[in-house]
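In what follows, a structure is listed as structure tokens, so that the remarks can point back to it.
Take a look at subunit A:
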Amino acid sequence: MSLMIINDLVFVLIASITLLSALGMVLSRNIVHSALALILTFIGVAALFFNLGAAFLGLVQILVYAGAISVLIIFAIMLVMHGEAHKTNRFNPSLGTHLWGGYIAAVMTIGLVAAIWFSELPEVKGRTVEDAVGLLAGLLLGNYVIAFEAAAVLLLLAVVGAIILARGVEEQ
Partner candidate 1 sequence: MEHLFTNIAQILTSWMVSLGLPPIWADLILLIGQWTIIVVIVTLNVIVLVWLERKISGFIQERLGPNRLGPFGAFQTIADAMKLLTKEDIIPSQADRWIFMTAPMLFIVIAVMLYAVLPLGQGMEVVDLNVGLFYFISLGSLSTICLLMAGWGSNNKWSLLGAMRSVAQMISYEIPLAFSLLGVVMLAGSLNLSEIVTAQNRYWFILLQPVAFLTYFIAATAELNRGPFDMPEAEQELTAGAYTEYTGMRWALFFLAEYTNLVAVSALAATLFFGGGQGPWLPSWLWIIIKTYLIMLVFMWMKWTFPRIRMDHLMSFSWKVLIPVSLANILITGLGIEFFRGMGW
Partner candidate 2 sequence: MIGKGLLKGLGITLKHGVEKPKTIQYPEQRPYLQERFRGCLEFDYKNCIVCGMCTKACPNNVLSFETAPIEGSKKKRLVSYTIDLQYCMFCNLCVEACPTNTLFFVHDFELSTYRRDEIKKVYIPPALTQVDAGGGQAELIPQDALEPDREAEAEAKRLKQLQAMKTALSKGGQKVLAKYVDTEEDAAVLANLLQADEKKRDKMAALIVDDKEKARKVAQAFVAKERKTQAGGEEK
Partner candidate 3 sequence: MVLNEADTRDGSSDVEQLEKHNIIVTTLEKIWNWSRARSFWPLSYGCNCCPIEMMASGAARFDIARYGYEVFRASPRQADLLIVAGPITLKMAPVVKRVYEQMPSPKWVLAMGNCATSGGPFRDGYSILPGADTLFKVDIFVPGCPPRPEALFHGLLELKKKVERGDY
């Protein structure tokens, strides 16, 4: 029983940190602070994965999102930023965009809650995955290898395209 309570407490702690940092990310006026709060959010999500027993996914979340992607985001911000830092992340002054944003957010929240409320989520009982990494590897490089490779090629194309866009093509 006490184990369950500890588990719940940990979940509440992690979830609140994640939510708070997500809020901080949205509300901060300083774009670098926003980026750092985003990293904290990613780490919180990773901690949720850990809490659910998906250690590998959590670590991927940390490595890819918190460790690599957000660093790239911060890099890009720092390289292109000019002017004062605390004015970099200003809110859109027009009321119309606020209303639209609020409307979309409300619809999405209601939709999500309704989807969770009305769907019958299958209950997983007492099934622990011993070798999650091996299973995942088998799936990625076995059953879904074509999709996996296609995604990789797509990303590569995107990178090449970005380089071409950035440097321009020499006219012959």
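Brief remarks on what is shown
We adopt the following convention: a residue touches a chain if its C-beta (ideal position, glycine included) is under 8 Å from a C-beta of that chain, and two chains touch if they have at least 3 such contacts; residues count from 1.
As a selection rule, all candidates are chains of the complex that A comes from, given by their letters.
Computed from a prediction, not measured in an experiment: that's the story for all the values here.
Taking any copy into account, the candidate from 1, 2 or 3 that touches subunit A in the complex is 1.
Within the complex formed with candidate 1, the subunit A residues making contact are 2-3, 6, 30, 32-33, 36, 39, 43, 55-56, 59-60, 62-63, 66-68, 70-71, 74-75, 78, 85, 131-133.
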